[in-house]
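The full complex has more chains than appear here; those shown keep their coordinates.
Chain IDs A, B, C and D follow the sequence of writing; residue 1 opens each chain.
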């Protein structure tokens, strides 16, 4: 059933590129021409998007065979997928399919790189995405993070409470904001508070919130804040997330503070596409049965 | 009327983030609370997306005042926009609005950088986007390129003929592919051929195609190809586009060959988001009339 | 912005009833006829749906003035709303508007009745809805429960983990199911387990899940289970929800066990519509400006 | 082709519940797990919704076998449906499927009960639904009434003329309202008039309308009205519908007046869901071919 959530959206992507038809292919490629083609990684990567792409090919009647799995690490030159079907369908879908694979694999690859940095250094913190996804691509971007080994974090504004500085400002203080949230929200949702200072962190933790986000704190600030929480016996009662301009260079400094979660907006807002191409390997004019 | 093309899509983006509602904001922020806020560039950039964002704010009834224009170059710290309206609406739309601005400004900024490199060196080639856009974001990505000073290139598979290697392979040779395209296509569309070699380039140019794309040619190969076209008096009869892994480092080498167009897929497939934030500058509980 | 989530759906409801037009009204009522009308409670009720209905009237250009608020308890005969506008618009929207108000007020009224039974007896448990809503009406049904003083519980399958008997069966046991959920799920979501026996309840609580649902337990079973949790010091560490055929007659028996939440499927699956009608109070043929 | 009318709507219902995915099931149930399950009536009922549910299961690739038919009366414990397929698909669709079956069977069961009361007492009047359906569920609610043995009445505002008190008031009198309707409306539609008094009934019948609705008349009033129509030789020329707070208790009193149609809004506005559950009967990890 996951397929149904994705299918309609993926077909919209095809249609966005197709408009009233692939005029080049319709003019040049005979209706009955059949090809087999390979989708090939042109650089090392963690692959993501194969499932999505399989749905597209199925929808347009092209035979799809994945040679690797979503989440697998591959080298340059690896054939990811073999497809076989009407040449027109494969050529017309090519760009959309690659755009999806390249973005998702780019996201998964970077997520995995960060996870690996932590694991190799012996840390268990989760790498989490944020809501800084490309508009319309929330679902695909989050899936790519998960395929890469990351945590999706909130899907939307409705699936957990996250109290930010502006909320606190309007409510008056953290305590009042938490009180309002707790009173109005379903018991089925967690409450997270974004804090900018040690004081706010303590205030929030004392309110018994589920998650504390130390936002844009320097390593030093975060360190003091976590220590203060420990000193008051609050560390074990709250999940700690650090966030704000964390990347490959400084992630271990934050990891050493042993937060539960490190969230990285750039995972989805500044994606470097993985290099992937589709190559026709055989052309025939046999009819498909 | 451009607005109508954009509006529905932009509202979908809001809804994607909103789900059944911004539970945090609804719990904490009083219905009548009113705020003014600034959208601020946190680094130097060429701004894009202001028009799109103005449509969103208008749709949700928030007063919007742009202090700069799309395409303007700004410094870090510049207030791009002032908004004034219901606190709930502004806070709930914040993330979507920033995601749009950050991506579009990132694209425009990089496009402008490449254009500037060319212009400063005295070259007139156009910088063009490709169809390597994020799925669902074709329109916004192309607009951002244009705002940055680039050329949108094809919108979709239906608005010009672009004969690629696989088409040529299926047709037999370039000549036959062009013949088929010319016979089946409307006279209102241009015909472009992607060529991998000097021979193909000459063959295509002799067919009288409108545009030649020298694809993934090294600077040397492209140089020889363009020279051969000149030698045969074909250079002036065809638009030349060079394409394939061109970036800030090597663009001037290609520009020296004086192509008409340099297309750069990374403009839209590997976007580095511009850093932009929204800051509430005043909270009141006055009612909006 | 809540409005935008609702608006499109509400207009679909209007269109469902309208088809190609209200042929009766178009034939009989002059284009310029203007009326004022009252929407009137025909029995005592807790009103819900006024906000939704205000969006409909705004969308069709009818002046709307609520005399009471969503969540207010009113007597039979109370005028809930005054509307003023084109007679055609008011008459054509009448049935849809009343269908919404009658269902939502029916839900809110019953929710409030259950909440009142608890509060008058001195209990604090929340009354929660389930996902047993009318297809397509998840958002409206949940809103009506909240207006009535209840808790919305999960919106959808994606906003919290709820491990049911079939999940446990497939995983092998509760522990394994919780382990899998914890490993695969975002840290931002709560984990609830539905348990059928004292043993399962203890197993789940020991896994540290956030919420325990005692499902279809008799009062006796639930009592023993909660006692066992207390004896092991687990009661304070987990939210307890009781569920299964609880209604006005037996709710206090369950409430005496001091669960945190009592969920009631019938709130939304077996709604008795509140009796509400629309009455035209004045007809004029003045033009609207 | 009925299927196509229903399919899209039914999938929307699935998606409403699914959001970005059934996070519990995806975390716990292996992709390849296969189950068979039974959908079971937990109380006596007239079943409705099997056709709708078969479309859902087909859409998600789950094997569906109905053991009874829509419209059949079953006892508690009856297995209505056997399904076999991917465990994930069955568990994720469970709630939506049951919500549909429970509502539709609830409607059909009550419709049948009223029909049976009439038939056993020897009356032939039709039991008809009204437009008081749940918003968005017009089609399903009407289908359930028909499955239960009732008459769907108007589908929408466009498929027959129904002149109500407000129309009469605006037109001036019944005669003028009928005249306007007849002049503006297609000859292909019937004209029904809702009347509150004997006088209006005679006026309408003399205009030659197709259907008279005696609205909210007491049994006595309705009796006098029908007698007056008979006395004037008008009874045979018009279909008579009685309407307004008719239920199991008073239906026979109205039936004795021998109306052609008895319409009952509560059939669809105050539905008591039939109790139905889905039980997994076997789990395997065999792959589906």
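Basically, a contact is a pair of C-beta atoms (placed from the backbone, for glycine too) under 8 Å apart; a residue touches a chain by one contact, two chains touch by 3 or more.
Everything numeric here is computed off the predicted structure, so don't read it as measured data.
Trainee: Number of identical chains in the whole complex, 4 of which are shown?
Mentor: 6
The rule is short, and it goes like this: only the chains that are shown with their structure count from here on.
Trainee: Applying the document's contact definition, name the chain pair with more C-beta pairs in contact, A-D or A-C.
Mentor: Higher contact count goes to A-C.
Trainee: If you average the CA atoms of subunit C and of subunit D, how many Å lie between those two points?
Mentor: 22
Trainee: Between subunit A and subunit D, tell me the centre distance in angstrom, where each centre is the average of that chain's C-alpha atoms.
Mentor: 44
Trainee: Please work out the Cα centroid separation of subunit A and subunit C, and write it as a whole number of Å.
Mentor: 33
Trainee: Any chance you could list the residues of subunit A touching two or more other chains?
Mentor: 138, 155-156, 158-160, 189
Trainee: Quick one: label the inter-chain contact graph as line, ring, star, complete or other.
Mentor: Contact map by chain: other.
Trainee: By the document's touch rule, what are all the touching chain pairs in this structure?
Mentor: Every pair of chains in contact is listed here: A-B, A-C, A-D, B-C, C-D.
Trainee: Would you tell me which residues of subunit A are touching subunit C in their complex?
Mentor: Interface residues on the subunit A side: 126, 128, 151-155, 158-160, 186-190, 192, 211, 239, 241, 260-261.
Trainee: List the residues on subunit D that touch subunit C in their complex, please.
Mentor: Checking each residue of subunit D against subunit C gives 9-10, 12-13, 16-30, 33, 35, 87, 91-92, 95-96, 98-100, 102-103, 106, 131-138, 140, 155-164, 166-167, 169-171, 177, 180-181, 183-185, 189, 266, 269-273, 280, 283.
Trainee: Any idea which subunit B residues touch subunit C in the complex?
Mentor: Within the complex, subunit B touches subunit C at residues 11, 14-15, 18-22, 26, 59-60, 88-89, 92-93.
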